[in-house]
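Removed from the display is one protein chain of the complex; every other protein chain stays in position.
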Amino acid sequence: MGLSVYVFPGAHHNRFEHALGCMHLAQKALASLCEKGVAISTEESEALQIALLFHDIGHGPFSHAIEKALLPGIAHEQISEGLMREINNEFDGALEMALSIFNNSYPRKFFHQLLVGQVDLDRLDYLKRDSFYTGAQEGNINSSRLISMMQVVDDQLVFEQKASYSLEKFLLARRLMYWQVYLHKTSLVSELLLVKILDRARLLLSEGKLLDGSKHLLTLLSSAASKDLFTTHLWQNFVALDDADVWYSIKQWQQQEDFILKDLSRRLIQRDLFQIQMQNSDFKAQELAALKKQWGAVYQDSKVGEAYVFSGSVTNQTYSSDKHKLLLMDGAGNIIPIHQHESFTALMKYTKAQTQYYLCTPKN
Amino acid sequence: MGLSVYVFPGAHHNRFEHALGCMHLAQKALASLCEKGVAISTEESEALQIALLFHDIGHGPFSHAIEKALLPGIAHEQISEGLMREINNEFDGALEMALSIFNNSYPRKFFHQLLVGQVDLDRLDYLKRDSFYTGAQEGNINSSRLISMMQVVDDQLVFEQKASYSLEKFLLARRLMYWQVYLHKTSLVSELLLVKILDRARLLLSEGKLLDGSKHLLTLLSSAASKDLFTTHLWQNFVALDDADVWYSIKQWQQQEDFILKDLSRRLIQRDLFQIQMQNSDFKAQELAALKKQWGAVYQDSKVGEAYVFSGSVTNQTYSSDKHKLLLMDGAGNIIPIHQHESFTALMKYTKAQTQYYLCTPKN
Amino acid sequence: MGLSVYVFPGAHHNRFEHALGCMHLAQKALASLCEKGVAISTEESEALQIALLFHDIGHGPFSHAIEKALLPGIAHEQISEGLMREINNEFDGALEMALSIFNNSYPRKFFHQLLVGQVDLDRLDYLKRDSFYTGAQEGNINSSRLISMMQVVDDQLVFEQKASYSLEKFLLARRLMYWQVYLHKTSLVSELLLVKILDRARLLLSEGKLLDGSKHLLTLLSSAASKDLFTTHLWQNFVALDDADVWYSIKQWQQQEDFILKDLSRRLIQRDLFQIQMQNSDFKAQELAALKKQWGAVYQDSKVGEAYVFSGSVTNQTYSSDKHKLLLMDGAGNIIPIHQHESFTALMKYTKAQTQYYLCTPKN
Partner (left out) sequence: MGLSVYVFPGAHHNRFEHALGCMHLAQKALASLCEKGVAISTEESEALQIALLFHDIGHGPFSHAIEKALLPGIAHEQISEGLMREINNEFDGALEMALSIFNNSYPRKFFHQLLVGQVDLDRLDYLKRDSFYTGAQEGNINSSRLISMMQVVDDQLVFEQKASYSLEKFLLARRLMYWQVYLHKTSLVSELLLVKILDRARLLLSEGKLLDGSKHLLTLLSSAASKDLFTTHLWQNFVALDDADVWYSIKQWQQQEDFILKDLSRRLIQRDLFQIQMQNSDFKAQELAALKKQWGAVYQDSKVGEAYVFSGSVTNQTYSSDKHKLLLMDGAGNIIPIHQHESFTALMKYTKAQTQYYLCTPKN
């Protein structure tokens, strides 16, 4: 959950628990589908569980928040697949089918849909888990009810019609969790600060400066990541990296010479965060330029002004009809994509993608 | 909750607990507003609590379900007010201010708005309570968070901007509870059956037939209710009436001579309910006529066919901008009705009134 | 739960839900035992579920509270068994095996032990259910954990050693629920009042007085119950009786001529209860006599004094080593009765039977 813990003090849960939770939900979904007469072999059952256990293995510390700062240009899904391939080699091909489910080459599509879809087991786990640990009741969905209403028709995952209110609740819970938790402005500004720190360290290293801190982290920040991550030693550093490396390094950097690195590190450790403003439209270039100048003057260093005033945007799309269609089966067995379903037409409009623009500066 | 217990076996909770719950929420809201500096006198505080404790006192057994069958033409709010007047007389005017809050003649409008509004204490209590007892998690709203975000400006109730996600959740929870619980088709058909039974008993009594059962109930069903309820003896019968009178009578009526009364009573007691179909458009007169004829033939009695095939509609309006405006106050202190607020425009369309049409017949 | 609702306003739940809950737990226990390799036939599985669904069918309204006032000398287990026999006849012997489990004649003893034992499915359901509806967190036991630690050895039910803390919690939760909820002094005095009312009605009927009220109830109160309940018409009246009959009758009796019946009925309806004192030792005969005389004087009628001052006792035994031994299996497979187990010796002393004596009078 990135740095949500700066806002929701209980949100310390991590990937490991989420991976166990996903596998647990896979077991429940498999049991429910078997009971409904869907033929699933032991090998398929194991493969789905493996796929869910490993699907997020490519995430580094702090998850999405610093993915790009650590390995620019590589998506975590690529790393997950790469790591699964490494493990597959080590275990003589035991993950072969799990891999084909993961990259959607397995012919029975519902296995992949349970993993990656509008209402997949991944989301069923993390929404409920994040709601529990943050205390944001808005995300507390009824995952067992949703699982019990899954059905498979022509190897496609569909939901029985009577799931419609629970699906509606799910889509809305996801929307609310995005704005209230995942994109909460204080988490967001903390994570942006963290990225700024790593970017600054990368810059200093590229200029030949020596930095204290975790060797794994320094190695990653000194190298340009390449798409061929797994042909280099980099991936081992990435795998060995965890929160402790990042926190330890940032604590060390509080004593570093470079003012920007030192000050940003101190700010994050002492929760002396930047100010953040959010609005529905983009901030103007002029406004930014003026603020950069103003803060450059405050710090008597235009480079600091440049670094300490920044803007960007975040987007949340509750439902996308393009990629993964959510299918609903009515009492007569007809299957329609939910966004074409009478009861969901209005909902779809309401939950369309929303973009918010932010602007950060030091606090006055 | 009418006969929701036929679908949700835990939903036995009653008005008494709801009344206590509303008074409890009133105490919380008063404490929170006082802390924010709203001046509220001891008398006003007591009056609001009394108003909430008594606001539903005019409900008869099974609530909305059989209101019209018992006292046709009189709304429960009228009865509540009438009973409060009786009690007010008995207690030498101690309920005077509570009455003025109840009928919205008290000048400081926020007191009435806490009682009757889009997001009032009544709804905050019943949504959470009904969600708890039915197990329908969709209605589990965060009432203490909503209360803590209430504010009073110019004696109007407003919500602070940061309540917006909780308000969104509230409006959606209410929408989902309507379709999933309050208008659940099995509760609905049970309640329609109950109304049919009472209507039939009223008809038989008007024809001079003698019926067993609770005297209070028989008295009510034998009389035409008048607007001047409180000038007659009827209101005493109404006040003395509870679920036991209704159930006892229906149990007795299983042995009554009239086939329709006997059979409908047996059906309700033994949960041998009618079939119910629901759709978005009205059922056609022809279809109804044909079904009436068909069931008349089955029972070899056209009157039974007439009585056992019936249709109607139910409507749920999550938010009505006409009557009680929900006001939002932004950081700068501006106050706008929520339905004009940028973030709620799409929501308002999505939650507009929906009507469902039903058709009931015996089961094949 | 008798009249616990007079103290815990949410405690409206009834036998029907408990029966469903017990059957549900039976399904969970059966699935868990099967997974552990215990051989259970489909017939046995169904029989256990039936036994749990019907085990309390012999309870009348208000449960234990008025059992003796309605059918003196007959235990509810006898009635349950009798009703199961009637249903068995109706369904051509389909309940044969369930009956043998119920009356402990089935050779594989663990089925009966799941139904009646120190930690049986009946108790697992009602403790959790009563805790939920009363809000008394003290009874919130971990029933799924306890079920998952059940094992069968030589057709005896045993608990795995690692269940020991959960068993300890269970025994204490039961002890606390007894004193805090089931034997709460306000529930107790309400239930004693209810019994007094029924006893008074029985006396008046035996003297030839005519009373209003439910026919089923009046029939039961007019007859001496015999052990051969099922050879008479009485059992049909008993089966047809529910809470509505009792409440309806008591409401009617508020207008009855007899002062004691009229006054006690009014007291119960209006919650104008008696005063109750509780202590660890018996109340002295002299004290009672003096109080009876005193209250006789107040009411100017010695018979009222006689009726309105009464005493008795209640006992709670958390664990009885005599009848149903709770067996624990250690890691090495040894099985010992829990009361001989090192870790439970002290607990057993602490949870030994406790008796409390009560004395009731009108309030001063």
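Chains: A, B and C, in written order; residue numbering restarts at 1 for each.
One rule holds for everything that comes next: a residue touches a chain if its C-beta (ideal position, glycine included) is under 8 Å from a C-beta of that chain, and two chains touch if they have at least 3 such contacts.
The model shown is predicted, which means the values in this text are computed figures rather than measured ones.
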Given the contact rule set out at the top, which of the displayed chains would the hidden chain touch in the full complex? A, C
From the list C:Glu17, C:Glu86, C:Glu138 or C:Asp301, pick the residue that touches the absent chain. C:Glu138
The one of C:Leu20, C:Leu176 or C:Leu288 in touch with the missing chain is C:Leu176
Note that chain A touches the absent chain at residues 9-10, 12-14, 16-17, 20, 133, 214, 240, 242-245, 247-248, 251
Hey, which chain C residues sit against the chain that's not shown? 137-138, 140-142, 165-166, 168-169, 172, 176, 179-180, 280, 342, 346-347, 349-350, 352
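As a working rule, only the chains that are shown with their structure count from here on.
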From the C-alpha centres, identify the chain that is farthest from chain B. A
Chain B and chain C, separation of their C-alpha mean positions in angstrom: 35
Length of the line joining the C-alpha centres of chain A and chain C, rounded to whole Å: 53
Multi-partner residues of chain B (at least 2 other chains): none
